[in-house]
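What you see is the complex with one protein chain gone and the rest in place.
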Amino acid sequence: MPGRRHAIRGAGLLVSVALTVLGLLLVTFLIGRVVPIDPVIAVVGDRVSADTYARVRQELGLDLPLWQQFLRYVGDVLQGDFGTSVLTSRPVLEDILRVFPATLELATAALVVGVLLGIPAGVMAAVHRGRWPDHLIRVIGLIGHSIPIFWLGLMALLVFYARLDWAPGPGRVDVFYEGLVDPVTGIITADALLAGETDVFWNALHHLVLPAGILGLYSVAYIARMTRSFMLDQLRQEYITTARVKGMSETRVIWRHALGNIAVPLTTVVALSYASLLEGSVLTETVFAWPGLGLYITNSLLSADMNAVLGGTLVVGAVFIGLNLLSDLLYRLLDPRAR
Amino acid sequence: MSETPLLEVENLRISFPTRTGVTQAVRGVSFTVGREKLGIVGESGSGKSMTGRAILRLVPPPGVVTADRLSFQGEDLLTLPEKRLRGIRGRRISMVMQDPKFSLNPVMTIGAQIAEAYRVHSSAGTVEAKRRALEMLEAVRIRNPERVYGLYPHEVSGGMGQRIMIAMMLIPNPDLLIADEPTSALDVTVQMQVLAIMDELCSSRGMGMIFVSHDLNLVASFCDRILIMYAGRVVETCRASELHAAKHPYTRGLLDSLPRLDDTRAELPVLARDPSWLEGGR
Amino acid sequence: MTAQTHSTEGGLRAWLTAETPHSRGQARLGRVYLGWLAFARNRLAMIGLGIVLLLVLMAALAPLLAPYDPYTQDLSQRLLPPSAAHWLGTDAFGRDILSRILYGSRLTLMIVALVAVTAPVAGLLIGTVAGYLGGWVDAVLMRVTDIFLAFPKLILALAFVSALGPGIENAIIAIAITSWPPYARIARAETITIRKSDFISAARLQGASTPRIILGHVVPLCSSSLIVRVTLDMAGIILTAAGLGFLGLGAQPPAPEWGAMIATGRQYVLEQWWVATMPGIAIFVVSLGFNLLGDGLRDVLDPKGQ
Amino acid sequence: DTPKDTLVMAWQFDDIVTLDPGEIFELSGAEYGAQVYDRLIRFDVNDVSKIYGQVAESWTVSEDGKTFTFTIRDGIKFHSGNPLTAEDVAYSLQRAVKMNKGPAFILTQFGLTPENVDQKVRATDPRTVVFETDKTYAPTFVLYCLTADVSGVVDAKLVKSKEVNGDFGAAFLKANSAGSGPFVLRQWKASELLSLEANANYWGGAPAVKRVLIRHIAEPATQRLLLEKGDVDVARNLKPEQFEPLRSNDKIRIVQAPKGTLYYFGLNQKNEVLAKPDVRKAFKYAVDYDGMAKTIMNGLGTVHQAFLPKGFLGALEENPYTYDPAKAKELLKQAGYPDGITVTMDVRNTSPSMDMAQAIQGSAAAAGITVKLLPADGKQVVTKYRARNHEALLYQWGADYQDPNTNADTFAANPDNADDAKAKPLSWRNAWDIPELTKKTAAAVEERDTAKRAAMYQELQREVLETSPFVIMFQQTEVIAERSNVEGLVWGPSFDSNYYWKVSKK
């Protein structure tokens, strides 16, 4: 009865996801109450009359008991209503739909960089364990991991944009291309392709290179490190000897047999680093004037724009949970033992 | 036993540099293998596996292998370039390892692994490779080859896994098979069946075989000739049928300490190790 | 192979490496010594250790080493480039950057030390309890872990500091609170592999209680991979502390906290590069040190590392 | 480089929350309003005392000073093509009062309420608008208030057509424009892009450029790189240290425009130490005004110690206090603190506030005052300020309109010092109980003789300088870096008087 087994597992998964989301909501909500910023002031500013203050306070439901406020919030969220952002005075959902694709584009590009460089680097390091390629990759990884990212970003801009003119400046596209393509997905490169605007596409891609490269360096370090350690585990395994006994070339032994076996834990690592890229790109976004989710959440928090913070956090959390789920599914797909 | 040996080993030494100095795993082992079943027995750590692995140059990294002679059908295995060596591995010498649980790639289907072993050494297409693999599975008496072809290693039992290992190692039709404790993870009855398969394949193809084991009774009943190793040396060589008449005190000690079904001894004799065994001849 | 070699040459060494220690202390020291030997052979790890020791030394001797007072402002001396008088230049308030970095090493060390003793311990306990007990305890603890993990870290830290009030100690607590979940995950994963092992069964057979098994048997085995992971996270911890400082929630000015120095130097990065770069290099070197140390420790402590 | 017909600007405008003139209360938003909406009247940016009609052709003030009658210029068209009439003007003002958002107090302080505004502000014919106040005020006070953004004229027909649930079209206007000014809103992406298009039919003459693109660039260093590279024409948020290298670049011009914003710190009088007059005074001697102006401010502000910024009626230009730690110490000793005192100071975590605070920390230390800083986000600081929980607090105050009352009312008036007072001016926030000064401030607003009024404000300023718990330090200067081929940008004394209309590029 594998069908039923899957159904039970699926239901369990759904329940745990639902609980996690509820917990997420509760924690976000509590944070909103704990931050020592008066939300009313955040809405109406500092110089309003006492009447306006009281009115807005009531409008925001701040006079209700805490648990009622929470229930109200959960109810709204369940109806897809994240409220209105104070900062932009638009529905939070709309804002997020605008900023999230920007982050998604940047993080995805960074992840591509991270995976394309990190995995081969990690494999090389493991294969040459203890010899210079290992040390070199380790040190480069550590450098990528330890340098403050805004510093690196600014220096990269200074060198590649201001001095060498190899890269375009900050922003997602040149100003004049701004608004040329209608946002369908919100991911400019994709939108440009959809609209057939190759100029815009190339321009957007160009703009992506530098920030994605810098951000990618961060995940390169992590991915390479984890790949190395998984790989070392696998290379010790007996089936690797079997493959060698068969007379297979070392390349095939490593890339087909060993890598096939680390694919599983590696998807988890990649998913995790994707999640952290989505959330942790604030400084890159600042330096490269990239209006993304990280920046949005941080700014909102600083402005006590709790609707926006809650919404943004919920999205990040949902993405995280989604990625977890995805890596779970991939795990089942890639590892026959888990099927 | 044939006149021209397949494999000649002379003064094989394997050492591992460790934190506390150099460990000699194998110290001057010499033997030859023809088209016969050669058994290597000895205690744990006596260097059996290392000897087997050295032949295929698969001693793990810090290990250093030296020998006066290590040649296979006239080719010097020690100095052969990596690429030529790969032509020998699997194709002409192959090795069955102890535990199918660890020795098969867990994320590849059994069929793919066997077919791969075949295709590494031939220009056969996928269809041909599959056909050969199925034939081979049948040869090791797997009942439903088509079904097993698509299974993953964790989906088969230990005995079946060991047969699959054997199929995989024999598909390129090698001249010499090294079997490193191929049945020690199996139940006695299954072990018997697997050995029977190997026995049959060996004799039908005229293969040479090195059978590494610590089970003296088994080796005595299965092999033609036996090397007894102690601490990296061969202390005694004898015909299998003459094992029970072995003279070396070490061999005698091992034999005596085996419990027997018809045992009535109040106490099993314990091996009394003699330092002079370490200097023992080749 | 006897150990009666106290009087022979290299007596201490022989005593430490003796096959047959005669007391608990000797056994323990011997183990440490062997670990040290393995560690000492790793050159990069030794460099890492050197850097970390240097940091400790710097922190201890800051008042002796620093050429200037780290707090005294002199607006006429502001933003001077590195020179003989000020080796690393001066900041926007005319304070000597070298002196500030030297004094700042104390704060850095404190942050690193406090986070390192709180977050992993919490993560370790939660992870081992969840992993060992399994069932609904595991489910609940892991849900909580997931929630914390799914949260943008800085926001969580911000919220905690907001609740606790600004200040370096609270920032450290906030960082600790936000960084335990990954440790819990690691510890749990490891516990699950350990809890089925025979020596745990053996402990249960002797009637050992659950806390005794977790603390005495499981925790020591999980801690080595955690120690490694923690040293690797050091750079991140220093930078997160800096991030909080920048938002006014970490070390308060004029404290010479490295992260805060970078954050304020950030606005001069193109004009007076040294203001942000010098503390940046300091953070880089120290986290490099911890990272190398961590890598080396992994090789010594991680049983899988062999 | 940027095209000739487009002005590109790098600016931190993440404070914009709305583009509705009835609601705009942020600096960046005010600047936007100035480009898109015409107002009834405006003041001359070069001589603030001169008020001229924009939408109004002329106006008269009644004998009792309570009725203002404006004649509306003929032939003005909104961007929609609708003609601009007196009805639109009246509607715009009524709308602002009825919506009662942040800036509404600028109008409601004249006794307007949602109930009576339809009576008090009305179009008597298509070209005449009447505005009545509840009391007699100085006419300049009323007129200056009408120059503020809140009186921007909206297209009544268009806005009414977009009204939902009686919101006066607020939802629509938040992110759309309905004005008659030289520019039309094309696109606003919060904290990302603000794009304006020239109004080719502007009644005063079409702008020379076709588009103005304003990009939100948070990082000053990035702004500088873009400007030097020529990828933007104007950079708005550079730091003092960045000016020097740019000054030597002949492709770039640095422009300074004094703004009506003051940097000060307040001392909470609920604290018994800080409530001592000598202690208050000691603080005024413990600040290195000139040193800061030369270094960390470096052009971003000038030393200014009175509560009226330069350019305001009656502004006092003398700065009696200088850095004198010995004197400060002496004063502390008189107050009974020979060993010095310790205070905490809340401060916004942005530059230049943080820099000022640290410099004060340094200079005050020499005077025996230990300052502990508590940096935090602005909203957080304000929350604490309004709760009067601080000891010392460094902040800025920006004039809401161009009349002296805007600052007098907050620095020199505190009608009710109770914790639950309705009005919370800065004096209240620092618990400075001043019934006498409050009366004087009220009198000054009602004085119709301009010269006398100016004298009254001077007296108020002197008294505040002498006794107040406010240490006013600087008047802000906006420093703008433009590419030298850009001409005609007007940087007025307030953000709602920065104009792009006449800009052109060589």
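Going by the order they are written in, the chains are A, B, C and D; count residues from 1 in each one.
By our rule, a residue touches a chain if its C-beta (ideal position, glycine included) is under 8 Å from a C-beta of that chain, and two chains touch if they have at least 3 such contacts.
FYI, contacts and distances are computed from a predicted model.
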Choices "NADH-quinone oxidoreductase subunit N", "Glutathione import ATP-binding protein GsiA", "Dihydroorotate dehydrogenase" or "Sarcosine oxidase subunit beta" - which one is the UniProt name of the chain not shown: "Glutathione import ATP-binding protein GsiA"
Contact partner of the left-out chain, one of B:G34, B:G63, B:P106 or B:G253: B:G253
Of C:L65, C:V121, C:A208 or C:I281, the one touching the omitted chain in the full complex: C:A208
Absent-chain interface as seen on subunit C, which is shown: 3, 19-24, 26-28, 31, 197-199, 201-209, 212, 216-217, 220-221, 303
Contacts of subunit B with the absent chain, listed as residue ranges: 43-44, 158, 186-193, 195-196, 199, 214, 216-218, 220-222, 253-254, 257-263, 265-271
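What we mean here is this: only the chains that are shown with their structure count from here on.
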Whole-Å gap between the CA centroids of subunit B and subunit D: 89
Residue list for subunit D, restricted to those that touch at least two other chains: 221, 225, 377, 380
Numbers and ranges of subunit A residues touching at least 2 other chains: 35-36, 150, 154, 158, 302
Contact set on subunit D toward subunit A in their complex: 2-3, 6, 8, 14, 17-18, 25, 100-102, 104-105, 108, 174-175, 186-187, 189-193, 195, 213, 215-219, 221-222, 225-226, 228-229, 231-232, 377, 379-380, 382-384, 386, 400, 422-424
Subunit D partner contacts - residues on subunit C that touch it in the complex: 71-73, 75-76, 78-79, 92-93, 162, 166, 246-249, 252-254, 264, 266-272
Residue ranges of subunit B touching subunit A (in the complex, touch as defined): 56, 58, 82, 86-91, 94-95, 97-99, 102-109, 116-117, 120-121, 152, 154-155, 165, 168-169, 172
